[in-house]
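The complex appears here minus one protein chain, its other protein chains still in place.
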Amino acid sequence: MNIFGKLSLDAIPHDPVALAGVVFMFSAGIAALVALTYFKLWRWLWEEYLTSLDPKKIGIMYIVVAVLMLVRGMADAGMMRLQQAISVGDSFGYLSPEHFQQVFSAHGTIMIFFVAMPILFGLINLIMPLQIGARDVAFPFLNSVSFWLFAAGAGLINLSLVLGEFSTAGWLAYPPLSELQYSPGVGVDYWIWALQISGIGSLLSGVNFITTIFKMRAPGMTLMRMPIFVWTSLSSMVLVVFAFPILTATLSMLALDRTLGMHFFTTDLGGNVMMYVNLIWAWGHPEVYILVLPAFGIFSEIVPVFSQKRLFGYTSMVFATAGITFFSYLVWAHHFFTMGAGAKVNAFFGIMTMVIAIPTGVKIFNWLFTMFRGRIIFSSPMHWFLGFVVSFTIGGMSGVLLSIPGVDFELHNSLFLVAHFHNMIISGVLFGYFAGITYWFPKIFGFKLNENLGVYAFWCWIVGFFVAFMPLYILGMMGATRRLDHYDASMGWQGLFIVAGVGVCIIGLGVLFQVLQMYVSIRDRKKNIAGADPWNARTLEWSVPSPAPMYNFAHIPHVYGRDPLWARKQGIEHHEPPYTDIRMPKNSPLGLLLGLFGFLFGFGIIWHMYWLVPAAALGAIVCIVVRALDEHTEETISAAVVERIERANPSVTV
Amino acid sequence: MNRTETEHVRDTSLLGFWLFIMSDCLLFASLFATYAVLGHSYAGGPSASEIFSLPFVLLETLILLTSTLTCGLAVVALYKRNREQILGWLFVTGALGALFLALELHEFVTLIAEGHGFQASAFLSAFFTLVGTHGLHVSIGLLWMLFMMAQVYRTGLTNVTERHLMCLALFWHFLDIVWIFIFSFVYLLPIIV
Partner (left out) sequence: MNHEPKFHGYLIGYLLSVALTLIAFGLAYLHINSGHLAFSHQFLVYAVVALAVLQLYVQAVFFLHLSRHPEARYNLVSFIFTIFIVLFIVIGSLWIMNNLNYNMTADQVDAYLHKEN
């Protein structure tokens, strides 16, 4: 048996465009290593971040990796737009069809799994424990394992750039194209195992956060007093826990088809490709709400603060969230109306899809009524919110249009659909996350982001978004399907494709402003010290110093109602008893090691290096046993240290 | 740690593990749904009634069911804080689990030897994967049980071992519940209908 399996020197790409990617990745990686060594940052990185079990540190790592992946996903988007703008008639653009297919598969996979999901987990890690008045999550070590499994998945997907190839089968890899017969390379295997490994991390995070919300709330923080962001995080994590196993099972079956020659989704010996489509969307539709619900939660925090008013309709917001959670399991067939089900099935799922739009509408009205007669401060998070309301409503309308099976038969797989879901994901999910990052940045790092540059970035994003995606709605109506790498000049599409390309450039300018915003804000950080409560906010995370100390709360707060910080500022009695010792979990490198073994496990299967698979599994088991035998996982922060930290960074007291 | 804190930590662990088990239910649900859809796709190969033996499956079922009882008795012993009884019942549970696993492997090996392996048809792929996934869970449970026996033997009953034992018992009961549905919907119904 060859110890390298299918791996050989041929695996390094030869095509010049791909080779440029390899060179870029390597130089960026080497530059990072050199910088870390030159500035002697290794020890700091290891102790403060890589081995940390502090959810705030883990949250920062999630968001850093996500932002790096966002850059790669945006580069993919730009490549597609350029190809489609120039590949007309006799011109075939600069990408081979094979490479173009890898680019769009990577774009979708990266943006959903390695950008949106980690920002979501990052924000929940950073903010949720603070909002419920907890010092930590329920299972701090598991949290670190989750992050490192996610990082292992991200590592695999980036490795596919330099070793072998990526899937050409789209972001959901429908069989039979993704079966061995039609995709004999390692691309689909990279896709499967990157998702599988990071998916297990997501599942463990889901369990961790639900348990945290159920069991770790401060005294008096009843369920109906929780901030809406906690509610939406809870709902989103419930969806993770009850939907990701379906993905795990489906990917496993595809992997069994490919590696052990089974016949779940093959075209021969009784396999049924439509079962794959059915199962992947039974996970895929809840996934949409996993991403967007926390964004709704972020807006529900931001709008009251910047309208200086209580949130309108708290109870209806909670029930709308719960309703969306439940109904999101009953709409999955609207992703494949055209697969040939009868009228009864399509009508049922069409109607359920329209029904789920109702609670979403309730939320929109709640936010608008919160603003009504408020003293609105037009900060940059509020800009993101207003941009969201307008464009998300447009996207929602196009979604309700698509929920009519008859219309869907016309628009299925067209660019209209592509425009619709980008409308939901960019202006719903991404704007929400940008708003959240801007809003909570001072709490995480102790200084505010530059407001002007944030507003410029917003305007570039929103204008660029409309210029890039409105043409796609029209192109879809004109019959342009998704994933085209070339079309005939007589179609008359080129003008609109060029406009869409210009839109992406405007978005790119927005990203440039965001990079500049980060640079300027860090440069001027001394001038923008935030203090504990820079926004005059209402919830508990703003009652502690910024940045929050590792133990979050020197004293576990007592909660007497909704908006506890607001109540405290209105003069409800509150006293600070003397400081006491606090027990916190110690750092552990085992999470990182488990992630490494997860990476090797996936790598072994992808390249058929079968000796590596059991070796990695054994390594993982050893890590788990070592952790289970460790009886000293906590350390004590003495009262004196707590007092010193608290005196240096004042928290909000009245 | 004082008494209430210990209890809080234990309840938190148990709830977390419970949620993990609930998510595992969805994993099995997907495999059950696949078996239900592909269960008649014999592709010219054998059907369920031609290759399954009811008395054999009944034997497997009773063995697993008995092991779930003995696992429960280990929990009773845990509440009595009787270390010898815990070890004894865990041993019986593990032995029964191993016997169950051996029978399952025997069934798999026989089927493959007769040419009815998992590559033969979609029906057999779905069967091997669903039952095999359950078997994999049982194997993990057995490894965990070995580890726990060593732990209880070595350190006695600490907060940690107590917590882990309760999670293990939950896991083992859950595996028996999954098996009820395998017994009913994978073996019984396809054979008789």
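Note that the chains are named A and B in the order they appear, and that numbering of residues resets to 1 at the start of each chain.
Definition applied: a contact is a pair of C-beta atoms (placed from the backbone, for glycine too) under 8 Å apart; a residue touches a chain by one contact, two chains touch by 3 or more.
In this text the structure is predicted, and so the values were computed from the model without any measurement.
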item: Interface partners of the hidden chain - shown chains only, full complex considered; value: A, B
item: Option touching the unshown chain, where B:Ala48, B:Val75 or B:Leu111 are the choices; value: B:Val75
item: Contact with the hidden chain (one of B:Thr61, B:Thr93, B:Ser125 or B:Gln151); value: B:Thr61
item: Chain not shown, touching residues in chain A; value: 214, 238, 242, 246, 272, 274-275, 278-279, 282, 326, 329-330, 332-333, 339-342, 344-345
item: Interface with the undisplayed chain - residues on chain B; value: 7, 11, 14-15, 18-19, 22, 25-26, 29-30, 32-33, 36-37, 54, 58, 61-62, 65-66, 68-69, 72-73, 75-76, 79, 170, 173-174, 176-177, 180-181, 183-185, 188-189, 191-193
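As a working rule, only the chains that are shown with their structure count from here on.
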item: Distance between the centres, which are taken as Cα means, of chain B and chain A, whole angstrom; value: 34
item: For the chain B and chain A complex, residues of the former touching the latter; value: 8, 11-13, 15-16, 19-20, 22-27, 29-31, 33-34, 37-38, 41-43, 118-123, 125-126, 128-129, 143, 147, 151, 158, 160, 164
item: Partner chain B, residues of chain A touching it in the complex; value: 138-139, 203-204, 206-208, 210-211, 214-216, 241-246, 248-250, 252-253, 256-257, 260-264, 266, 268-272, 275, 279, 282, 621, 625, 628-629, 631
